[in-house]
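With one protein chain held back, the other chains of the complex are shown just where they sit.
A and B are the chain letters, set down in written order, and residue numbers restart from 1 in every chain.
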Amino acid sequence: MSTKKVTVRLKVNGKDYVRDVEPRYLLADFLRHELHLTGTHIGCEHGVCGACTVLINGKTGRSCLQFAAALDGAEITTVEGIAGDRPLHPVQEAFHEAHALQCGYCTPGFLMTTIEFLGQNPDPDRDEIRQALTNNMCRCTGYLNIIDAVEDAAKRLREGAREA
Amino acid sequence: MKPAAFDYHRPDSLEEACALLAEHGAEARVLAGGQSLVPLMNMRILSPAVLIDINRCRELSYLRREDGVIACGALTRQGEAETSDLVAAHLPLMAAAMPHVGVRANRNFGTVCGSLAHADPLAELPSVAAALEARFVIASSRGRREVDAGEFFVSALTNCIEPDEMLAEVRLPVAAANARSAFLEIANRAHGFAVAGVAALVEIDGEGRCTRARLSAMGAGDTTARLAPVEALIEGRRLDEGLIREAGAAATAAAEPAQDVHATADYRAHVIGTLVSRALRQMAGQPGGAA
Partner (left out) sequence: MKAIEDFTLVGKTILRREDGYLMRGKAQFLDDLPEPKGLIHLAFVLSPYARADILSIDAGAAKALPGVIDVLTGKDFVDDIKLFAPVIEIGGYRPVRRPVVAVDRVNFVGEYVAVILAESPYVAQDALDLVEVSYDPLPSVAGIDEAAAPGAPVLHDHLGDNLIFKTAFETEGFADRFAEGDVVVEEEFRLGRVTGVMIEPRGCMACPDPIATNMTLWTPTQIPHIVRTAIADHLDIAESALRVVTPAVGGGFGTKAHVYPDELIVVALARRLGRAVKWVQDRREELLTNAHAREHVLKIRVAAKNDGEIRAVHLDVRTNCGAYPNHPYSPTLEATAAVRMMPGPYRIRNYKYDVSSVTTNTAPTGAYRGTGQPSAFLAIEGMMDRVGRRLGLDPADVRRRNTIRPEEFPYVNVVGVRYDTGSYLPSLERGLEMIGYDAFRAAQPEDRLVGGKYRGIGICNYTEVSGTGAPGWRVRGFAKMPGFDSSRVVVEPDGKVTVYVSQADAGQGHYTTFAQLAADRLGVDWADVMVVEGDTSKTPYGTGTFASRGSVVGGGTVIRCSEKVGVKVRRIAGYMLNADPERLVMKEGRVFDPASPDRGLTLREVAETAYSMNNLGLPQGEEHGLEATDYYDPPMVTMANGTHVVQVAVDPEDGKVEIERYVVVHDCGRVINPKIVEGQVHGATVQGIGEALMEEIVYDAEGQHLNANLLDYLLPTAMDVPDLELSHIETPSIDTVGGIKGAAEGGLTGAVPALANAVGDALAGLGVNITRVPLRPSYVFEQIRRARAAQEGRT
């Protein structure tokens, strides 16, 4: 085995990046320490807690279980890419108004899960929301306000889609 | 918790992958979805010197119907199987199990074959494959061979794949017209790592008799295996409540589970019986035919 670096090209939040990293370098570390996109948090490094969840080619994935090198050419969306410097995304607005975050450490992962989920199921019931949220763990909120927020976000997105 | 260094190879075809396996053998591991492998690498329970990443072997990503089976390639994601019309139509047992396999983010990347190769006796897909009497296509530079679940699953986290081989495909027989199936599992919370589970498939004739039964339990032992005594008990008989209870008891008697932090062996044995009874009850109540 070697610690020889390989070149990785990733499009992250719409921007192209090229970095040389060791093949073992995890996507989470790549985003956080190479690209300084520290909004993606590390919680367990064994794929359970979901804090590091990002969108990889549009799908939620654990960035702690992905090698950056193996994703060469992929498109990644992190929490920083949801709204950028623009006003909050409807999902973020819904989280804010429902008080769906406390410490906020897990929140980026929940936002990613919610965006993917509502893309697939725009009008979910609370049981479906609960099921979708098993993608992530939160220790502060007890989930209830997150469930409310996802319900509200779905409504906002549906209304937004109607208006558009 | 960071993985050890490894040499990284990214073949574009199964042939190249096999060539790399032939070269590196026991030092190498195949990386597909990484949802089982990478946690073990992060914890340094596994530190392979060579990683052969098959994610660019596009030819291995497929779900297709071939005379009586659904063939699933080594790169087919669990999430693809979950939403596949083919799976929904022809493999209702697998379709029922999919939502229990990890969580969405795991299924988006984890592969069906990867989970099978991981050979966790508490995982869903090995049990499903065993109940379906799946065939495992193992490839290497030496050629291809096909084995059944009994041969494939050797013991906990151990399969029959040789160091120069990889699981290239799993072939899952489509459900017969008169087949019914059920997948049930129990965890220590509403959704999560199962303590025990049952994958069951029966065929019922016009008289309401069970003509064929295939059941496999999660957590029943050191390896994924069918519940042969239960199958023998119910084949040729009507699934009435008395038989259903008897089958549960037979499953409990047949199980040889392990104890761990989640459950006692005794509980696992009993709850497997409960799940077998529930599965049979559910199937007895189902309309005939597989969708």
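Everything that follows uses one rule, which is that a contact is a pair of C-beta atoms (placed from the backbone, for glycine too) under 8 Å apart; a residue touches a chain by one contact, two chains touch by 3 or more.
Quick caveat: nothing in here was measured; it's all calculated off a predicted structure.
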| item | value |
| --- | --- |
| Listed residues A:48, A:71, A:115 or A:154, member touching the removed chain | A:48 |
| Residue ranges of subunit B at the interface with the undisplayed chain | 1-2, 4-5, 43-44, 186, 188-193, 195, 260-264, 266-267, 270-271, 274-275, 277-278 |
| Touch list for subunit A against the chain that is not drawn | 22, 24-25, 29, 32, 37-46, 48-49, 51, 78-80, 82-83, 88, 92, 95-97, 99, 101-108, 111, 126, 129-131, 133-134, 137-147 |
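Convention: only the chains that are shown with their structure count from here on.
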| item | value |
| --- | --- |
| Centroid distance [mean C-alpha coordinates] between subunit B and subunit A, Å | 29 |
| Footprint of subunit A on subunit B - complex, ascending | 1-8, 10, 31, 34-35, 38-39, 41-43, 49-51, 53, 55, 79, 99, 103-106, 108-109, 191-192 |
| Interfacial residue positions of subunit A with respect to subunit B in the complex | 1-3, 6, 22-24, 26, 29, 45-47, 50, 53, 56, 59-62, 64-67, 69-70, 113, 116-117, 131-132, 134-135 |
